[in-house]
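Missing here: one protein chain of the complex. Every other protein chain is in place.
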Amino acid sequence: MQNKEKTSNEERAKGAELNIVPLKLRMRPYLIVAPALIITIGILIPFVMAIYFSLTSYSFRLPTYVFVGLKNWIKVLTSSEFWHAVWVTARYAFFSTGIAMLLGLGIAMLLGNVNNRFSKILKVTLVFPLMVAPVIGTIVWQLMLNNSVGIIEKFLNIFGIYNFPWAASTSTAMMTAVMIDVWVNCPFVIILVLAGIQSLPKSPFEAAKIDGGSAWFNFKNLTLPMLKPCLYIALLFRLMASLQEYAIIFALTKGGPGDTLMNLSLTAYNTGFAFQKFGEALPYILFLWVCINIIAKQIVKRQRAAQRLAAGKEAE
Amino acid sequence: MNEKGKKRLSAVLKNAGLAVYAVFALFPLLWMVLLSFKSDAQMFTTTFIFEPTLENYKIVLFQSDYFRFFLDSIIVAGGAVIVSVVAGVPAAYALARYEFKKKEDIAFQILSFKFAPEILVVLPLFMIYQKIGLYDTYFGLIWVYQLISMPLLIWVVRGYFEDISMEIEHAAQVDGYSWYQIFLRTLLPLIKPGLVSAALLAFIFAWNSFTFPLMLAGTDVEPVTVAALKYLASDTVHYGQMAVAATVSALPAVIFALCIQKHLVRGLSFGAVKG
Partner (left out) sequence: MARKILSVLLGAVMIIGMLSGCGNSGNGGSTTTAPETTAGEPATTGDTATTDGFDWRAHENTTLNVMFNQHTYADAVVEKLADFEALTGIKVEHSITPEENYFDKLTTSLNSRSGTPDVFMTGAYQVWEYAPAGYIEPLEGYISDTSKTADDYDFDDFYDSVVGSLQWDLIAGHPVGEGSQWALPMGYELNNLSYNKRVLEENNVEVPTTTAELLEAAKSLQEFDGSGTYGIALRGTRNWATIHPGYMSLFATWGAQDFAVEDGKLVCKLDSPEAIAMTEYWVELIKEGGTSQWSTYTWYQAGADLGAGKAAMMFDATCNAYFQNFEGATAESGNIAWSTIPMPEGKTEPKSNIWVWSLAMNADSKNKDAAWYFIQYFTNKEFMQFSGTDGSCADTPRQSVAESDEYIAIVGKAEGYLESLEALLPSATIQFTPQPYFFECTTEWASTLQELVAGGKYASVEEGMKALTAKLNSTVEDIPVE
């Protein structure tokens, strides 16, 4: 075995001399990545099919379909439902991701900071909300918030609040959906950030202690920059998921009351499955996909930069 | 005294903050477990004081196919995570260590599978799966679940690899270890916290997936998430039974989490190598 390694080292040395990287080495990363790619690339076919179908009059109720070009796209992009859905999607994603990130960061910091039995138990149990499927979690919350039989209603009654509508009124439905979304997904942020905190190097903090900086100073200039890579990842995944969110809202109100919670996913679902007009439903989701693509690129760019920065800092 | 007082106050506040969040996060779960012991008749008329019954458990666990659903879920979600780890960790390593053309593009490509709402993919996939015979099979679902588990795993683990300085690897190489020995003995332990956390999350997301098993399976393969809703209602609504289904179905993830908890709670002792 040692011989093998020595050989490749020699090879490497030689390659460095000649400025050529031997094929075996050059191909290696691609080969390593290949399995992952192959597995996921198969999924590209449905994407392409979906794009194709969006240009047709594909509908479950019609035995055949015809190519209609951009008709579906034009119809969708000029409809008020579409822009309303965009607005709902944006609001929902903004609030649920924002609150989950802030809350998650805060709780993770607290957990990293406080070190008693309570926090140790919490570190494990705080994951649990994630383990209940979001649909079921929503159903349990609905039961708790019910005005007639819910436990939270009874709790609120103590404070003199009766019949709070929660998901049933246009003004409070969004907040209720966001609350449930945060409940389900905040643990995700907590885990990621906590793991990130766990792997922070000690030395900068020890140095800072000697220098005598305040906690806030430490946080802003030491912790935060080094946490940024994993914060960006959490942000990325949370944002992508909440832009597409459909299960929670569907289980909660199916998009109601009225049109309050009809985001892009739900409108597409309605149009495609409930109304059978599949060709017309696809533009909604394809549009969503493009938007997510653009947003994700931006976040990834920043994540890579933060990663490089953090790695650089640690090498000091 | 003032300094001490301040410290104590801040400690109290911190613990209080944690406590408030803990109630928010855990109360619904406790409530759900409570529901699993309530009979239908007392479901809506009692809160904390009631006659507990094991009837719901009996009906769900012993008088229905619950264990079959549960097993299906384990096979599909567990299988998906294993595949993701086996294919994904090396990929993450390659994406972290090597510089090669299109590296970032490939990484982004893998990530982009998370962009698609499930609804977008489900109908074409349904048609394809029916044609190639993957409909309603374990393999078919495990493959689709890669959409959910692989991107997360690769991106988180890649971050951990990048955090490890090259020095360690060079040091081990100098010592004469082969690349896979380095990988297994040196690198893996270092990325363990990230790997198990990501694996846990990937497992949870795969386990909880609803749309894919609903549309792409249903007779032979039926994970617990779809099945749990069956207990909810047929004639009347049976929150108790659904609660049982949900509580029991959360157990694997709970056990998984408990087993890796030392990675979740490890203190800041790690980092010894990083200067």
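Labels A and B are assigned to the chains in the order they are written; within every chain, residues are numbered from 1.
Definition applied: a residue touches a chain if its C-beta (ideal position, glycine included) is under 8 Å from a C-beta of that chain, and two chains touch if they have at least 3 such contacts.
Note that this is a predicted model, so its numbers are computed, not measured.
Which of B:Trp31, B:Phe212 or B:Phe256 touches the hidden chain is settled by the complete complex: it is B:Phe256.
Which of A:Asn163, A:Asn221 or A:Gln298 touches the hidden chain is settled by the complete complex: it is A:Asn163.
Only one residue in the set B:Ala41, B:Leu54 or B:Val86 touches the chain that does not appear here, and it is B:Ala41. Within the complete assembly, B:Asp65 is the residue of B:Glu51, B:Asp65 or B:Glu104 that touches the hidden chain. Across B:Leu26, B:Leu61 or B:Ile75, the residue that sits in touch with the chain not pictured is B:Ile75. The omitted chain makes contact with just one of the residues A:Leu31, A:Ala274 or A:Ile294: A:Ala274.
Not every partner is drawn; the one left out touches chain A at residues 60-63, 142, 146-149, 153, 157, 162-163, 165-170, 252-259, 270, 273-277. Chain B residues in contact with the hidden partner, per the touch definition given at the top, are 40-45, 64-65, 68, 71-72, 74-75, 78-79, 123, 126-127, 130, 138, 214-215, 218-222, 226, 229-230, 232-237, 255-256, 258-260.
To be clear about the criterion, only the chains that are shown with their structure count from here on.
Separation between the centroids of chain A and chain B, computed from CA atoms only, is 14 Å. By the touch criterion stated above, chain B contacts chain A in their complex at residues 11, 14-15, 17-19, 21-22, 24-26, 28-29, 31-32, 35, 43-45, 47, 83, 86-88, 90-91, 93-95, 97-98, 100, 103-104, 106, 108-121, 123-125, 127-128, 143-144, 146-147, 150-152, 154-156, 159-160, 162-163, 165, 173, 176, 178-179, 193-194, 197, 200-201, 204, 207-208, 210-211, 225, 228-229, 232, 239, 242-243, 246, 249-250, 253-254, 257-258, 261, 263-271, 274-275. Across the complex, chain B is touched by residues 1-2, 4-5, 26, 28-30, 32-33, 35-37, 39-40, 42-43, 45-47, 49-50, 53, 103, 106-107, 110-116, 118-120, 122-137, 139-141, 143-144, 148-149, 151, 154, 183, 186-188, 191-192, 194-195, 197-203, 205, 229-230, 233, 236-237, 240-241, 244, 246-247, 265, 268-269, 272-273, 278, 282, 285-286, 288-289, 292-293, 296-297, 300, 304, 307, 310-311, 314-316 of chain A.
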